[in-house]
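Every protein chain but one is kept in place in this view of the complex.
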Amino acid sequence: MENRKLRMGMVGGGQGSFIGAVHRSAALLDGKIDLVCGAFSSRPDVAIDSGKDLALPSDRVYSSFQEMIEKEKELPEDIRMDFVSIVTPNNVHFEPAVLALKNGFHVVIDKPVTFTLQEAEELAKVVEETGMMLCLTHTYVGYPMVKQAKELVDQNKIGKIRKIMVEYPQGWLSKGIENTGSVQAAWRTDPQRSGKSGCMADIGTHAAHLAEHVSGLKITHLCANLNIYGEGRLLDDDGDVLLKFEDGATGVLSASQVATGEENALKLRIYGEKAGLEWRQEEPNTLLVKWVDQPIQIYRTGGNQGYPLAKYTSAFTRTPTGHPEGYLEAFANIYQSFAVRLLKEINGDNQEVDFPEYPGIEEGIRGMKFIDKIIESNDSDEKWTRF
Amino acid sequence: MENRKLRMGMVGGGQGSFIGAVHRSAALLDGKIDLVCGAFSSRPDVAIDSGKDLALPSDRVYSSFQEMIEKEKELPEDIRMDFVSIVTPNNVHFEPAVLALKNGFHVVIDKPVTFTLQEAEELAKVVEETGMMLCLTHTYVGYPMVKQAKELVDQNKIGKIRKIMVEYPQGWLSKGIENTGSVQAAWRTDPQRSGKSGCMADIGTHAAHLAEHVSGLKITHLCANLNIYGEGRLLDDDGDVLLKFEDGATGVLSASQVATGEENALKLRIYGEKAGLEWRQEEPNTLLVKWVDQPIQIYRTGGNQGYPLAKYTSAFTRTPTGHPEGYLEAFANIYQSFAVRLLKEINGDNQEVDFPEYPGIEEGIRGMKFIDKIIESNDSDEKWTRF
Amino acid sequence: MENRKLRMGMVGGGQGSFIGAVHRSAALLDGKIDLVCGAFSSRPDVAIDSGKDLALPSDRVYSSFQEMIEKEKELPEDIRMDFVSIVTPNNVHFEPAVLALKNGFHVVIDKPVTFTLQEAEELAKVVEETGMMLCLTHTYVGYPMVKQAKELVDQNKIGKIRKIMVEYPQGWLSKGIENTGSVQAAWRTDPQRSGKSGCMADIGTHAAHLAEHVSGLKITHLCANLNIYGEGRLLDDDGDVLLKFEDGATGVLSASQVATGEENALKLRIYGEKAGLEWRQEEPNTLLVKWVDQPIQIYRTGGNQGYPLAKYTSAFTRTPTGHPEGYLEAFANIYQSFAVRLLKEINGDNQEVDFPEYPGIEEGIRGMKFIDKIIESNDSDEKWTRF
Partner (left out) sequence: MENRKLRMGMVGGGQGSFIGAVHRSAALLDGKIDLVCGAFSSRPDVAIDSGKDLALPSDRVYSSFQEMIEKEKELPEDIRMDFVSIVTPNNVHFEPAVLALKNGFHVVIDKPVTFTLQEAEELAKVVEETGMMLCLTHTYVGYPMVKQAKELVDQNKIGKIRKIMVEYPQGWLSKGIENTGSVQAAWRTDPQRSGKSGCMADIGTHAAHLAEHVSGLKITHLCANLNIYGEGRLLDDDGDVLLKFEDGATGVLSASQVATGEENALKLRIYGEKAGLEWRQEEPNTLLVKWVDQPIQIYRTGGNQGYPLAKYTSAFTRTPTGHPEGYLEAFANIYQSFAVRLLKEINGDNQEVDFPEYPGIEEGIRGMKFIDKIIESNDSDEKWTRF
């Protein structure tokens, strides 16, 4: 069995990008992946400078994703990239993803998976037709304590689920920074690049995915109230949503980008008949387990507590308990799940992989539907919109 | 000016009652009020034993509130009670309150103020006609840091309010303890004693009052989803509500009594254009002030931080900063606001009292309307119900 | 059996006193004790005004503790005070305590029990000779979670104790407020009123008492480094102490009144072979139990966690879990332990009281010795001073 590093190409993520650098750090962290090429920007000077910063040879720095895919395909098999990581704004997801898949390159892609639901459905067909892998970086499920929470639910430790509360307050758009130079804020508040929703597409989808992922329950109905608080904004920057889930659970989802003073305060609470769970992204190495008739327990990343996921600990936790791990490590865990499977495929290994799945195109479609349904509900006078 | 102690009689609150003991401790804490008599229970033996426990003379322990009011009225002015504290289940609020007021006794009463909105409105008329005082013990506004939060809003320190999130998760009804001996649980889940709502009447009203009180904004529309999770229950034990407030603010209210493992986790967040505020009842001496462009500040009860309410500090805080004060002290602050005004009236003092108002019958009516509107919304397929 | 209220007289605690008001609230909170008389100040006008504030009849407001004891003794048995509460500065503890005891009045007294160790030992003799009760208000052991911690130690749940860390950082003397009007600061930094130590006498004794009380282990050796940081101060305002305990445990005690920005951050950690315990006074309703091979548990006041002290819950906790209780309630618990025993004695009740003991003269002597030994160690070049 060949034990080689995987080779990654990147679309987007040039100088000034936030998420591009995150993807690179996450991919490199475990020493399983090398960045070998990139089409970092539609602006040639930015593309070239970005490549230099990253110490890439100039002939692997491309001026467009089309060029990259075409040229890389011509390279010898042991040199060309194995997969592309797509970190562009939402409106530039679909095209490079389809082109990559059709030319034999696997895809890692940021969420929301595409610009529209229709694109997502088409992309799903391409994934199916080509048989290639597509990994959607729903980062937050990469945290060990989120995996722990899911395991507790799956093992029925918390009992039948009644109530799910998920919230994602941020404050970074409290002021109109899209008008004062923030590149991030500019594209995320722009319908031409973000799509039909702002806050709900950007972070509401994370919250919804996290709730469904951990609880194992799908949202069946929702009732949304979206708001635009930033002066002159065209897309929602805040919203609250009542939720009904399968099997009689209910709950509420709140997301905001104008929750002044909040950082990235994603928080999930799930209450079952036997216990409640609480996890906060800003203190991600802690999971509170609130038993119905025992004292609350504090589960900790890497802890010695009979962690049900112990078999994955070495993969998903890189340090002993008490050495905090964060967002990049969670992100790296998504890449890790992807890389393990990709290496297996490259090696023609037929053994079953006993390793958590990465989020894929199905989660991507569901996220796009969530956006559509949220908008539909917000525009409706009916209380409940079926999801 | 006479500086005498006020004399309190109590209706309800016999052995086994939670809230009766709370009212007594709160009333006694500052040495301004004595308990002089009581009609503690409709069961004569409980009434008598409760009186003995409280070291009351047996001739001031009555078998009914009717008897108490009648007999006390006949006592000399310098001996008879000044006011009654009514701490019975919701269905026994209206009658003793009216009788007391009409016979010249002021009233302190637990919330919800009555069993129905109609009763509340009738009671308001009696208050007006008699000119007597009625104090509604919305405890949570008695906390110094809630007063601090309100002051920050009133002084426009946090800017125009955009979003209000208030939640009140409890877990004490996760199991069906109303069937296994809990007196508390039994009456709170019984429509004959609690009224048309369970969770929303018991704690949702607290949450709504707190949100409106601190923000200074009234709820104008709501969209409720109530749930009954406890087997065989007839009243809501959980619910989530979308909210619209005056002046364009929006938000969400969640209340639950089946949030397994939660204690009494009332929490209020208000986000304005300039700052966000966060207060949690379980750590009540801390108020987080989250500035839009400065580090978060931790305001603390009794702190040396240029506390805008400094003039009331000595009244509302009994210890130096760092000596935690809790629920009883907050409760005592409501009694304090009431006692200061009652003493003033007794003394015929015409000077303006520079002291925060206690919650009264208006808040009581608003709470009853809230319950009605929540039920109406829950029963409706329309998204928004006007409040 | 007579179920009457106990009658308290107070020495000190006039207008402007912090601790006098605390003692009164604590005594009154449970409705078992009435304040009936006082010698609140050596300044007659302050004494009289304080009495008026407290709505006491003027003939029970005395100009000196001598007068109070003499006059009260002459009152009928069912009217005169049962005990005195002494809340004066340290140098005015011994005389009123001895006089009260010798005249048949029990004593509650703040710590340190006297001005010098010699006084404490003499006082112990008087207690013994008179057979009267003396209660020392070491407040912090009144907290339910401190009682819980002690119970866990006593039941050997945490195993053989290895390390004890206790700290008491305050910041209120960071600035020289004794020179700018603070009465509190003035007497506490004055050797004529505080004795030979400042910080260690005031709060170091609390820390040492708490450590010994909960661990059940006595300090056998100590090594102290005391400091004076405030300009012109004569007494220590800061210090650190290495500790050896019985049975091989060791640890460290830190106390400071110049720990800028700290409030009243008393914290105790005890590490045994099977678990560690952590309790913080500023969040007193929480006790962390850190098991060697299980997740950390959060014990909470009033919680449903199989609390080993359940039999005392109703006495030491006045509200359901999640309704925070604080410093006054802890203080009231000390009074409660005293009152239960005093009532029993008054009633001539021979039944054993199944109720935790209050701190008494032995703890008082030990505290005074601690002060002496700390000073001795600080003055010595030897590492260890035997305690």
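Labels for the chains are A, B and C, by order of writing; each one numbers its residues from 1.
Following the convention adopted for this analysis, a contact is a pair of C-beta atoms (placed from the backbone, for glycine too) under 8 Å apart; a residue touches a chain by one contact, two chains touch by 3 or more.
Predicted, not measured: the structure shown is a model, and the values here were computed from it.
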item	value
Touch criterion as defined above, residue of A:P89, A:P284 or A:P359 at the omitted chain	A:P284
Which of B:P112, B:G303 or B:G364 contacts the chain that the document leaves out	B:G303
Residue, one of C:L242, C:I298, C:A315 or C:V340, that touches the chain absent here	C:L242
Chain A residues touching the omitted chain (full complex)	3-5, 18, 21-22, 24-25, 28-32, 35, 52-55, 170, 172, 262-265, 281-284, 300, 303, 318-329
Where the missing chain touches chain C, by residue	158-159, 162-163, 165, 167, 169, 171, 174-175, 223, 225, 227, 229, 238, 240, 242, 244, 250-252, 254, 256, 258-262, 269, 271-276, 289-292, 296, 380-384
Chain B residues that touch the omitted chain in the full complex	289, 293-300, 303-306
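Note that in this section only the chains that are shown with their structure count from here on.
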item	value
Distance from chain B to chain A - Cα centre to Cα centre, in angstrom	44
Overlap residues in chain C, where contacts from two or more other chains coincide	300, 303
